[in-house]
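With one protein chain removed, the remaining protein chains of the complex are shown where they sit.
Think of it as A and B in the order they're written, each chain with its own count starting at 1.
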Amino acid sequence: MAEVVLKKVGKAFGDIIVIRDVDLDIAHGDFVVFVGPSGCGKSTLLRLIAGLEDITSGELFIDGAKVNDALPSQRGIAMVFQSYALYPHMTVYENLAFGLKLAKTDKEAIDKRVREAARILQIDHLLDRKPRALSGGQRQRVAIGRAITREPKVFLFDEPLSNLDAALRVQTRLEIARLKDQLGATMIYVTHDQVEAMTLADRIVVLNQGRVEQVGSPLELYTRPRNVFVAGFIGSPKMNLLKGAVDSVAPESMTVRLPGGTKVTVPLAKDAQNLQPGTEVTLGVRPEDVGMATNGMAKITGRVLVVERLGSESYLYVRTEGDQTVVVRRGPGATAKADEPITLGLPGSASHVFGPDGLALSRAVPAAA
Amino acid sequence: MKARKIIGSTLFYLLVTAIVVYTIFPFYWAIVSSLKEGSALYKVDFLPPKPEWGNYTAIFKEQPFGKNILNSLVVAVSVVVISLALSVTASYALGRINFRGRTPLLLIVLSVSMFPQVAVLSGMFELVSWLGIYDRLWSLSLSYMILTLPFTTWVLTTFMRELPKELEEAALVDGAKPLTIITKVFLPLLGPAMATTGLLAFIAAWNEFMFAITFTLSNERRTVPVAIALISGASRFELPWGRVMAASVIVTVPLVILVLIFQRRIVSGLTAGAVKG
Partner (left out) sequence: MAVAQSQLTRQRRRAALAFILPMMAVLAAVAGWPLLRTIYFSFTDANLDNIGSYSGVGFANFASLAQDPEWWHAVRNTVEFAAVSVTFETILGLVIALTLNAHLPGRGVVRAAVLIPWAIPTVVSAQMWNWMYNDLYGVLNYIFLKVGVIDHPYAWTGSPKLALVAVIIVDVWKTTPFMALLILAALQLLPAEIYEAAKLDGIPAPKVFWKVTLPLIKPALMVAVIFRTLDALRIFDLPYVLTGNSRETASMAVYARQKLIDFQDVGYGSAASTFLFVVIAVFTVVYITAGRVRFESR
């Protein structure tokens, strides 16, 4: 297995810059997920690594060798496409064997590798069928099988679950997780679904408009988002991002005043900031951390707009007196009703503060309710 | 309200009948006329009094109509095969590879299909004489390329464009070179497209008249359109029309059957070439 290194990689289509200055280090056996909203460049980045698009600037290394100029088939990669891209006129066996045949591998070796891949993915009974006779999930597995037979250094997945229905998606996600353990290979996986990212990744790369916003483990991204974008992207439902202003600062904390008067004190790392009172900042609190008002919590009053009951939990959308919307997670038995007044508690210890530039002000201790 | 609907429907079906009669009658009349011999042609009977097949045997005995058909077949098939072969790889490049000058090249190909045939006639005549293929079928196989090649290239380019990009990329990742992509990945998927394009090109070559009548001299070398234009009667005093109609029917019936079978494909092939272009 190999490491993948990107050094200041950029991609432009004519005048339009799509990927800017990406630096990335992917270690052997890492399962890295590229995630971000539509158009953020995650698929383009994957295709640059694959060699399906030319790199405009910067350098790409796979297993120590610079591969900017190499053909896709020379890079030691294999790709699983969103639409599976199986060869429709070939049987499953022929689909799996195609790359090996082109590489002039001898028949016995081909057979061995094809059958091994089929065994791992449990598609041995499908080897004689053509793609049109397979279900969506089966085609998925053939696509993965084709990648496995190549015995690549790096596996690339381009939104492989997007075309599956919800139930199948969950099941296949589990299978991919199992594969990850079984093969121990370096894998780069692209998705727009942050749940997939959180559950599958060793490390997540959050992309936005061609730039890397943050790289880290799922938990790191969840508890220590580097900026407003990552904070709002990771976690479902979204973190509440409330605009406020610096009320006062102390060596190891800051008090933020929200419209409506509520003041929340957030513990920060020593000298983590030097913002003047009055500066505009953003306060971030996750719906699951917003509590009912208890001692020690900053109180904020408002009126319930909507209650969404999901069976396992409920979400309250509250319009605060400062005219901001706060989402709160409650248990299934929440008694709140629309139009009722309500008082919520914002825990400073679980809150994040983002400066006027959107960057998080660092904390000594990770946010926890 | 109901009366209106009935009138509307009746008018509609009258219209439909009118259209069908208008389009089919000449063909019907040709068939009827072909079954009349000698003096029967002088009378107008909408059904042949007694179907006679003399005309049909005559055109094969009195002139080499069988040879004419063979000539047309040989020319049309050779032209179609060569055109398709040249177009397949060209259409892949024109449809899927980005290179400088692609658009002008496509426009050149398109504009050649707009040439009036007579505009290349003198140049072509010189070429044919120089190659020594005057009154040989090769002259037609060569000159017909100006009709079929732009067409097959243009239509196949359209079809090539529509093939999925990810399929091509999967092949690239698998290590396929451009020619391999064409032969092993795309060509198997283009069967119907090739058949339709080939059929339309075949019909164009089969129907060609100007080059055929200019570059062939002897009866034996003539193709079907020329033969039909020049068929004479059994004697100076007989109307040739029975024979002409028989020849027409022989040539037309297979074409009509082919077209009816491949209706849908032909319609989509024609519109792909014209509307989308």
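Of note:
One rule holds for everything that comes next: contacts are C-beta pairs under 8 Å (C-beta built on N, C-alpha and C of every residue); 3 or more make two chains touch, one makes a residue touch a chain.
Because the structure is predicted, anything quoted here is derived from the model rather than measured.
Even with one chain removed from view, chain A keeps its contact list with that chain: residues 12, 51-52, 54-57, 68-72. Residues touching the missing chain, restricted to chain B, are 12-13, 15-16, 19-20, 22-24, 26-27, 29-30, 33, 41-44, 86-87, 89-90, 92-94, 97, 99, 105, 107-112, 114-127, 129, 142-143, 145-146, 149-150, 153, 161, 172, 177-179, 203, 206-207, 209-210, 214, 224-226, 228-229, 239, 241, 244-245, 248, 251-252, 255-256, 258-260, 263, 266-267, 270-271, 274-277 (touch as defined at the top).
Just so it is clear, only the chains that are shown with their structure count from here on.
Here the spacing of chain A and chain B, counted between their Cα centres, is 57 Å. Across the interface of their complex, chain A is touched by residues 164, 166-167, 169-176, 180, 184-185, 188-189 of chain B. Put simply, chain A touches chain B in their complex at residues 50-52, 71-73, 77-79, 81-83, 85-89, 98-99, 102-103, 146, 150.
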